[in-house]
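One protein chain is absent from this view; the other protein chains keep their places.
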Amino acid sequence: MSGILNSSIGRKFAMALSALFLMIFLLQHFIINLTSVFSADAFNNLSHFMGTNPLIQYLMQPVLIFGVIFHFVMGFVLEIRNKNARHIKYYKNNGAANSTWMSRNMIYSGLFILIFLIIHFLDFWIPEINTKYIQGDMSGLLADGETYRYFEELQHKFVPFWRVALYCLGFVFLALHLLHGFDSAFQSVGANNKYTKGLKGFGKAYAIVIPVGFIVIALFHHFNAH
Amino acid sequence: MALDSRVPKGPIKDKWTDYKNKINLVNPANKRHIDVIVVGTGLAGGSAAATLAELGYNVKAFAYQDSPRRAHSIAAQGGINAAKNYQGDGDSTYRLFYDTVKGGDYRSREANVYRLAEVSANIIDQCVAQGVPFARDYGGLLDNRSFGGVLVSRTFYAKGQTGQQLLLGAYSAMNRQIARGKIEMFNRHEMLDVVIVDGKARGIIARNLITGEIERHSAHAVVIASGGYGNVYFLSTNAMGSNATAAWKIHKKGAYFANPCYTQIHPTCIPRSGDYQSKLTLMSESLRNDGRIWVPKNMDDVLAIREGRKKPTDLSEDERDYYLERRYPAFGNLVPRDVASRAAKERCDAGYGVNATGEAVYLDFASAIQRYGKEQAKIHNISNPSAEKIYELGQKIVEAKYGNLFQMYEKIVDEDPYKTPMMIYPATHYTMGGVWVDYNLMTTIPGCYCIGEANFSDHGANRLGASALMQGLADGYFVLPYTIGDYLADDIRTGKISTATKEFDEAEKAVKDRIDFFINNKGTKSVDHFHKRLGKVMWDKVGMARNEKGLKEAMAEIKAIREEFWKEVKVPGNANELNPELEKAGRVADFLELGELFAKDALVREESCGGHFREESVELDGEQKGEAKRDDENFAFVSAWEYKGEPADAVLHKEQLEFKDIELKQRSYK
Partner (left out) sequence: MNLTLKIWRQKDSSAKGQMVDYKVTDISEHMSFLEMMDVLNEQLVNAGEEPVAFDHDCREGICGMCSLYINGEAHGPDRGVTTCQLHMRMFKDGDTITIEPWRAAAFPVIKDLIVDRTSFERIQQAGGFISVNTSGNTQDANAIPIAKEAADKAMDAATCIGCGACVASCKNSSAMLFVGAKVSQYALLPQGQVEATERVLNMVKQMDEEGFGNCTNTGACEVECPKGISLENIARMNREYLKAAFKG
C-alpha cells in the first residue's frame, strides 16, 4: 500500500479518484447555480447554508481545495513524466488517426481551466473569505441587513461582458476536458465491463449538459441583470 | 565411421522407459558446474533451454532476433498433435506412431517416432500448466480438430496461432529462468562456428549483431536448434532470417547431414505476384476441406483469364478441370500435401496456370457456399430461398470457418475470395532432412546435439500437419534434457572450459577472416542477387519433381553460382557494426554449399518417396499409373553425408531403416 503513488498505475488511480470527486462537486455546484435561474430565494438560502455550515466550511471546503490542487499538481507531474518518456519527437505524427483531440490535449484544456479557476477564486472565493473570516461578517446579508447578498452579487458579477465571455470559454474547455476525462477516470480505476458502453454515453451527456448549463446560467444573468 | 543410431533394445513400447531408467544422471549439485549452449530459441531450443535451466545446468541461449519469442515457430498456424484420445475416437500412442511413420512414407526411424508419440500427451499437460490458452468447448474442456490425412481428431489448437501460443509458453518458461540467472540470454547474436576440443563440442564462436564483436563462448555441450533450411529456395514460407548456418557449420566440423532432399512443398500458399517477391505466405491447409481446386480445361480460357478478358466466374462447370477430383476420386481435394503440390505443378507446367506468372491454380469456395447455404435454409425452414439468400447464408458459414484467412488473402491480393476464387500455388514450407542424430539426439560430433526441425529424425520423407510443433517441444521438453545427462555425467570433473585455447583461436580467426573477406571484396553484385539465382535453380530443378539430368545440371549450376559469389559479391558497410548485408552474405554462402549437397542427395535417391519425387520412379501401369513409386528394397535407408570439402565430394553413409512394428505399404489416394 505504501508508495502506491510512486507507481504509474497508483498515480493514475489517484488522478482518477480526484477527478471523480471533482465531477461530483461540479454537479452539486451546478444544481445550486441552476436554482438562481428559477428562484433568487432558493439560491440565497442554499448559498447561505453552504457558506456558513461548519461541516461544509471546515471539512468539505479544505477537501475540495486539496482535491483541486492535487488534480492539477498530479496532472502536471504526469505530463512532465510522460513527456520525458520520449526524448526525440516524431518528424511526422498523425495523432488524429487514432485518438481524439480532447484526449491528446488534456493538459491544455486543463491549463485553461486552471486560469479560469484562478480568476474565479479572485473574483469570488477570496472576497468571500475576506467578508466572512477577515471582516468577520457571517450574516450573509446585504447592507440593508434584510436580504441575502448572494443573488445580488451573482447578478452583479455577470454584468461585464468580458467576464461572461471568459466564463463561457472556461466552460467550453471544461466540456472538452470532460469529454475525455469522464470515461478516462472510469477506465483508470479499472472499470471496463458490460456497463462501459452505457457509461460512455452518460459521460458524453454529462460533459456537454453541465458546462452548457453553466453557460446558459451565465448568459441568463447577463441579459437579465438590471 | 560407422553410424550407430544407439536405439535401445527391447519391445518398442518399453524402449524409452527402460532407457530412461538406465541412463546416467548428473546429480543436482554437479549440474551447477556444467554449462550448455543452446543455439536457436524456437519451440525446440526455447523449451530445451528452459528445461535444462530448471534442471540446474547453466544455459547460454542464442537468438538472432531481438527476443527469443520471435523465432519462426511462432508462425505455425494449425495446431499440435497429441495422442490424448479426449474425443474417444480410438486414438492411441500406437496410432499416432503409425500415422507418422506412414505419413513419412516409411523413411523415419521407428524408435524415435514411437517415443515422440509417447511423450506427445505430456506436452499438452505441460503447456496447459504454463497457461497456454488452447481452444476449449462450452464445457470448458479442450477442443480438438482433425488434420490432413488421419482418421482421428487429435489436433489441439489456439485459433490460427497455435505456434505463437506454444512458443510464448516456452518463452515464458525461459523468462523465469533468465530472471533466476540460470539462462544467460544472447539476443541479436548469431553462431558462426562450433569449437571442437579433443573431439568434443566445447563451445561456439558468435557474432554480436549490434556491435559486430566476435565472441567466444564455451560449454560442456552444444545444442543446435536453429530450424530448417527452406530458405535455400530463396522464396519459402520461412522467415527472412531463417538460415542453415548453425547446422551447416557443425556439418563442416564433422556432423553428418541427413536426407537433405526431403523438403515439404505446401500446396496452399499465395502465389508469387512479381520478381520483387521476398517471401511466400501460407494459407492454412484446412481450406482444402471446403475449397475445390481447378484450372480451365481449355487453353483459350487460360489466356483470356490471364489477359483479363474473362473472369474465372464466367467459366461454366464443363469448362473447368477439377484435376484433383479427376485424378484422385477417393481423396479428391484432400490428398496429402506432396500429392496436391505435384498435381498443381503438373497443370501449371502444362501451361494452365491462371495468373500472369503462370504459376497459380484456383481454390474455389462457390460450391461450398452453395452447399452450406442450402443446408442453412433447411435448418431455418426457409422454403424456396432465393439464390441471393442461399449465398448469404452460405457465406456466413464460410466466414465463420475461414474468415481470418479470407481477410488475410484479401489484404495481400486485393481480391475478395468470397466473390472470385482464390489463387494458390505450392511453396517450400518445411525441411524433413537435417543434421543426422542418434536416439539421444546427438550428432556425430560428441557433445553436439541437434533438435527440432534442424535434425532429420522423426518425419521421414514427409511431415504430417500439426506434427512439427509436437516434435520441437518433445525434443526440447522431454527428450534432450534426459539424454544429454547421459553424456554430461562424464563431465562433472571437467571444470570450466577455457576459451583461451588454440582451438578457440583458430575458430575465431577463421570466422574473422571470412567476415573480412566479405567486407573487403570489391564485388559488383548484391547478396540477394546470388540468393535469388540459387533459389531459381533449386525451384526449377530440385523442386517438386526431379530427374537425373536436371539434378546434375543443378549441381553444376549451383557450383558455378557459388564460385561467382566468392568473386563478385558486394557487402557494403563495416564488420564492426550492425550490418544486415554482412549477415545475409554469410548465410547465403552456406546455402550455396547446402544446395549442391541437396541436389546430390536427390540424385542418389533414385526412388520417389514423400516430398522427394523422381520422375524416373513412377508406377508404369495399373491403377496407380503415374504416381510416385517408392523402392523399399534399395532405398530404405537414411542418407547421412560426411563433409569432405566440396559438396560434390561428400561421402555417403547409410543408416539402414528397420521396420519391425509396421508393415511397409504403398500410399494410395486413388
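First chain written, first letter: the chains are A and B, and each begins at residue 1.
We take it that a contact is a pair of C-beta atoms (placed from the backbone, for glycine too) under 8 Å apart; a residue touches a chain by one contact, two chains touch by 3 or more.
Just so we're clear, the structure is a prediction, and the values are computed from it rather than from any experiment.
*Asks:* Quick one: say which of B:322, B:430 or B:478 touches the chain that got left out.
*Replies:* The single option touching the absent chain is B:478.
*Asks:* By the contact criterion defined above, which parts of subunit B meet the unshown chain? Give residue numbers in ascending order.
*Replies:* 47, 50-51, 54, 65-67, 69-72, 74-75, 84, 86, 119, 122, 124-131, 133-142, 158-159, 161, 164-165, 168, 171-173, 175-176, 178-179, 185, 187, 210, 237, 239-241, 273-274, 276-279, 281-282, 408, 411-414, 477-478, 481, 526, 528, 570, 572-573, 577-578, 580-581
*Asks:* Which parts of subunit A face the unshown chain closely enough to count as touching?
*Replies:* 1, 4, 7-13, 78, 81-95, 97-100, 103-104, 106, 180, 183-184, 187-192
Rule of thumb we're sticking to: only the chains that are shown with their structure count from here on.
*Asks:* Report the inter-centroid distance (CA atoms only) between subunit A and subunit B in whole Å.
*Replies:* Inter-chain centre distance comes to 63 Å.
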